[in-house]
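So that we are looking at the same thing, I have put the structure below in structure tokens.
Shown here is a partial selection of chains from the complex, left in place.
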Amino acid sequence: MTGFFSSEAAWTIWFTLRVAALATILMTPPALAVAWLLSRKTWTGKSIVETLVALPLVMPPVATGLILLKLLGRRGVLGPDLERLGIDVVFTWKAVVVAMMVMSFPLLVRGARIAFDDVNPRLEQMARSLGAGEARVLFTMTLPLAIRGIVGGLLLAFARALGEFGATVLVAGNIPWKTSTMSLAIYNFVQIGRDDRAWPLLAVSVTICFLAVWIGETVVSRRGRLV
Amino acid sequence: MLRIVHVELPLGEFPLFAHLDMESRVTAIVGPSGAGKTSLLETIAGFLTPRRGRIELDGEILLDAEAGRNVPPRARRVGYVPQDDTLFPHRTVRRNLTYASDAGRDSPAGEFDRVVAVLELEPLLERGISKLSGGERRRVAVGRALLSHPRLLLCDEPLAGLHPELKVRILSYLKRVREEFSIPMLYVAHDAAEVAMLADEVVALERGAVVGRGAAKSFAWSEGMNIRTARRPEPSAQP
Amino acid sequence: LGLGLFASPAGAAEIRVSAAASLTEALQEASAAWNAQGGEPIAFNFGASSLLARQIEEGAPADLFFSADEAKMDGLAAKELIDRKTRKSLLSNSLVLVVARERGAHVASPEDLLKPQVHAIALAETRSVPAGIYAREYLTRKGLWNRLSGRIVPTENVRAALAAVEAGNADAAIVYRTDALVSKKVAVAWEVPVSEGPGISYPAAVLTAAKNARGARAFLAFLESQAGTAIFRRHGFLVPR
């Protein structure tokens, strides 16, 4: 890789992969929790929560980015507290992860929520009456039975994380060797008219996407063999 | 022993209304389609929650609508063979059978092999549920319930669609279970012979209410209930 | 995925520079030279000047701001976010009128933009993006703005304006000379004389919130030095003296 790519490009690719993966992993538990609540419980203001979840899709990324900046920035809402804790997010890799998480959250929630809706509650009931506690029901019934939708959602989320630009560039900046993801680098190359350097990076993200899709397919069909 | 006290559950047209003490070890529940047999079983299993009434098992209160007490299915230790199997489609036959013991409900040693042998499930153990025949499904459902080390067995037509020979073998096994482990049993069936063979007592439901009750042997089967006696029915088919 | 993996190569003593995207290559070359003579490492943040300004307003960390127009810098100055003493207008640029290299519209002067066969003129967003603002200023000064406004296509930035001409959907565009040089598919039809053109300048200033003001000042000085200005010239920028 480093043979063909400048060491900076190589770093960017590797960095992007890690933050996108990390963002997806960190996002999964809360996203599944929200999806589960939306699917299984009825409560007032459900549509409102659903809307909030969908917001990062609806708002132009720059707006999401600005809001995140106003939250996390040194003059922001949480900024001062974070600073006191010695955590600074803005313009660090942490900001990239946060931006990616926020932007791809809706995709996983939707996918998982619909998958949970389609799980036959009688199976969960039967599991309970065979002595399974809620945790066991979740891990032996709900999640495995919803795996298709979850994997699908994870794919979308990961893909989105790879492609995220608008929000990231605001909260994380576009700092080579520090916060510059493939999307940011590509954008920058396009800006300065160096398409020749943009295409290779684009090819890489396409390849990564292909691998992700392919892995997802196999995971699902592996489970599929039984079902 | 199982006590069902003035239990009332709204259904489609009519409510289910049950008031029974079951001292006998095996009680057969008979009744026309849609009488409320399954609903009754699911109420005892805790899948359905009645509007009123009380359910006691061996003195323990499983449900008391008035007192707002409702033991969750998990804690009822009731083995249920549902009419529609409700097998776990994403697990092999084996992992369907072991689900309860994985969850900490261990059956007596050797029980697994015994059940598998009687239900003739060996060749199927590693199969996916989707690759089973109808009768094979039933047998897995029965096995899963037997292996959940229950205090009470609820069987909704456990032998429906099984071949007579096998039926007999399974029946005689259930009989043994009932004797050895003295697990009381509620047993929904349509076949007079089956009932006569296994049950001590018969309860007849109709439109959600108990309309008849008696010792299995002496139970008054209404005309046609025993298909043998109904070889030549008057064509009551026209509307 | 140990978080340790994410420790950035640049340590505490780094100079954080927020700079207009159009300066990317020149500044990267400059920082290489700066490092070669033992300067502290530079961490650039390239982007649209307006967004960089927004980031600084929201307290995003930076030591030096290199904007593509004075307006953004004025905005920060008004908010006391820059150290006025350090503010310098380092560079200038000139506007050019470009058309497609092949089968381009026959435009030799701004007045030719009035020709009927010129349907669309791509400019960077004329309210927010410096290049667009300058272009508008120039056309207005030429008395052409109102007569052309129907043909103006505002694009996200200079690059998008060039792309529009390359794609053939804009017949002409007004962009920086530096950007025009980069694109092979467009030809410069008319170069706006510095005298006629609006006062384009790229101001730089050290921020009041700078953690490494000393380093920032030093780097700024280097950019003003012979070595620094040489690099900018090579990239087509004008360095007023």
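Miscellaneous remarks
Every chain is named by a letter (A, B and C) in the order it is written, and numbering of its residues begins at 1.
The definition used in the following text is that a contact is a pair of C-beta atoms (placed from the backbone, for glycine too) under 8 Å apart; a residue touches a chain by one contact, two chains touch by 3 or more.
Please read these numbers as outputs of a predicted model, since none were measured by experiment.
Taken over the entire complex, each labelled chain kind is present as follows: A x2, B x2, C x1.
Quick note on the criterion: only the chains that are shown with their structure count from here on.
Any chain bridging subunit A and subunit C, meaning touching each of them, is missing here; the list is empty.
Measuring from the averaged C-alpha position of subunit A to that of subunit C gives a distance of 33 Å. One finds 47 Å separating the Cα centroids of subunit A and subunit B.
Between the CA-based centres of subunit B and subunit C the separation comes to 80 Å, rounded to the whole angstrom.
Those residues of subunit B in touch with two or more other chains do not exist in this structure. Shown for subunit A are the residues that touch two or more other chains, of which there are none.
Residue ranges on subunit C touching subunit A, taken from their complex, read 1, 5-6, 8-10, 16, 18, 21-22, 24-25, 43-47, 51, 54-55, 58-62, 157, 159, 162, 179, 182-183, 209.
Of all residues in subunit A, only 18-19, 21-22, 25, 62, 66, 69-70, 73-76, 79, 88, 90-93, 169-170, 173-178, 188, 190-194 touch subunit C in the complex they form. Taken in their complex, subunit B has these residues touching subunit A: 45-47, 72-74, 76-78, 80, 82, 86, 88-92, 99-100, 103-105, 128-130, 144, 148.
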